[in-house]
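Missing here is one protein chain; the remaining ones are kept as they sit in the complex.
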Amino acid sequence: MAFSPGILYGIIGPNGSGKSTLLKTMTGVWKPTEGKVFWQDEELLKKERTEISKVVSLVPQTPMIHFDFSVEDIVSMGRYPHGKSVGARVDIIEWALRIVDVLHLRHRKITQVSSGERQRVYIARALVTESPVLLLDEPTTNLDIRHKSDIWKLLRMLVDQGKIVVVTNHDLRVTEKFCDEVALLNQGRCVRQGSFGEVLTQDVIEEVFGVSTLEV
Amino acid sequence: MKKYFVYLFTILLAVVPLTLVMGDTPWDIVWKGAMDRLFGNSQQWNPLLDERLPRLIVILCSGASLGVSGAVMQSLFHNPLASPSVLGVSCGGSLFVVVTIIFGWHLHYPYSIPIAAFSGCLLTLLLIYMLTRYSGEVNLYNLILTGVALSTLLVAVQGAIMYALRDRWQLIQTITEWVSGSTVDRSWKHVHMQLPLTLVGLFGCWNYRHEINILALGEEEANSLGVDVLKVRWRLFLCVSLLTAGTIAAVGFISFFGLVLPHILRKICGPDNRKLIPLCMLSGGIALAVMDFTLRFFELNSFSLGNISAIIGGIFFLILLPQVQRKAVQSC
Partner (left out) sequence: MPKKARTILTIYLTAATLIAGWWLLAFNSADKKNSPSQLSLSRSSPLPTQPTPSLLKYISPLERVTLHQALAGDFSLMTKLISEWDVDAQILQSFGIASAKRISQENYLRVQLLNRLLNHSSPEELHALCNLFRAESVYDDNHLPFALQKPYARVLPQTHSSASILLAIAQPEQITAIPGGMRKQTHIFPLSITSKVSLDIESYSSERLYRSRPELAFVAQYSHPSTIEALKNQGIELFNINEIDTLDQINNALLRIGNIVNRPMEAELLTLFIDAAMQTIDNRFIASNFNAFNQEMAPRILMLNYRSRYSTPTSKTLAGQLMQRAGISLYAKDCSAWSLPLDQEQIVNINPDCMIIAAANQELLKPHVEEDPAFQNITAIRNKQLHMIDDDVQQFPSQYIVLAYFDLFNALFLLPDS
């Protein structure tokens, strides 16, 4: 599989196909059992942990909350790969908070915001890493329609700025609408990569999803 | 946040002179003796310089060590009810010190106790890691299971030794007193036992305060945010072991302190370890000093510092428990 700047990628596939696993492997959180990850012709996972994080950042699907850090603290942790003084780039942190519309929640505890707001906080954290690659695991699952739309617009903006944005999504219609390219996974393997229409042919839909049509 | 430090420094400024002044010898004699020692030719043992001051240092170091260890362990294990002894490192240190006392080495070689505590704690940590690696991945779940299993074994071994020696009642009394934790008759020897371990341990925990925050989010998240989880966690466990070893060597066992104090402070200042760790350092030392002062002031000879810490800690724990349970239900 290959990902290039300027293209908004969607990773699709049935449950258990390995969408989240793929993202975690690409960030080095999980070690791949086979295959390698390259960034600019260099093996990414052989680099130092901080270097990997400067290149690729992950917005997890359902992050565990063990302690009630403030929203601002959570977002500022995204600056860690750039040095220990995580609060140093206040301007970037504020920008990220504003752009995902959680600036007004900056001092609130993460346990006191809604799941949708929490999702946006984690997106903001990924933004402050300033990584050229952004991986998002089901980023709009818990969002209302307005924020869903805002997030996709944001992702589009980031893509236009030259970032590589890869999003996993269950909602095929949304993926079809917003993603430039999709990669279909099934049982841990990439079945096809290309435009939505090229990838999701009738026989592929039947074979992979076990249904005859994408309409519910 | 700054106001908490101001309050704590104020309390410290009150506790320090009280601790140094209170004692059996009248203050004027103590002061005169101290001045003669410092500026005169006297070599005479002075309560202030040779007992009260080192005792205060040991108490402050122990309180800081326990507080910071607790904060670190609670963040690493994502559990606000974790304590420095959750991995069982303290059980290893305790066992080695008990063996040292049984053989009377502490009377021959004064540094046998810190070496025993240090070796016991470190060997236990190494053993936990080796066993965890042997049985699978070195993750928190496996570490804690191995730690619980190993600490159960170490406690059982110590219990078996004590049972076998139950007829040597003087030894059993000595070990019982030591295990209960005590700050009586501390000297510069105890400061030297503890201080290097405390300095290295506290410096390590302070240095990794940012990483501890990120590790508190979870292993995968921490990894994805650029923290080398395996390396940092190992170093933090090492620091906690050093802090535990220092405390065991200097004062014995003080339980519950490392669990309750960081928990309370987290409620006051939040979970950010950049604030929590220095706060634990300061308030841990102060809290232990206040407990010790209370014991001495009221001449509560029937209790040791460890007893008082466990009782007060237990009461606080019971008060906090409903809040923890409520929070657990809410997050579900």
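Each chain carries a letter (A and B) given by its place in the written order, and its residues are counted from 1.
Here is the rule we go by: a residue touches a chain if its C-beta (ideal position, glycine included) is under 8 Å from a C-beta of that chain, and two chains touch if they have at least 3 such contacts.
From a predicted model like this one, the values you see are computed outputs, not experimental measurements.
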Task = May I ask you to name the displayed chains that the omitted chain touches in the full complex?
result = B
Query = Of the residues B:Asn79, B:Asn142, B:Ser187 or B:Thr294, which one touches the chain left out of the display?
reply = B:Ser187
Key: Identified contact with the non-displayed chain, of B:Leu107, B:Leu126, B:Ala156 or B:Ile319   = B:Leu107
Note = For chain B, residues touching the missing partner are 23-25, 44-45, 47, 50-51, 104, 107-108, 110-111, 114-115, 118, 166-168, 170-171, 173-174, 177-178, 182, 184-185, 187-189, 192-193, 195-197, 199-200, 204, 242, 252, 301-302
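One rule holds for everything that comes next: only the chains that are shown with their structure count from here on.
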Remark   = Note: chain B sits from chain A at a C-alpha centroid distance in Å of 42
Note = Listed in rising order, chain A residues that touch chain B in their complex are 24, 27-29, 48-50, 52-54, 57-58, 60, 63-70, 73-74, 77-78, 80-81, 84, 86, 111, 125, 129
Request  = Over in the complex, which chain B residues touch chain A? Could you list them?
outcome  = 75, 78-80, 210-211, 213-214, 216-218, 220-221, 223-228, 266, 270-272, 330-331
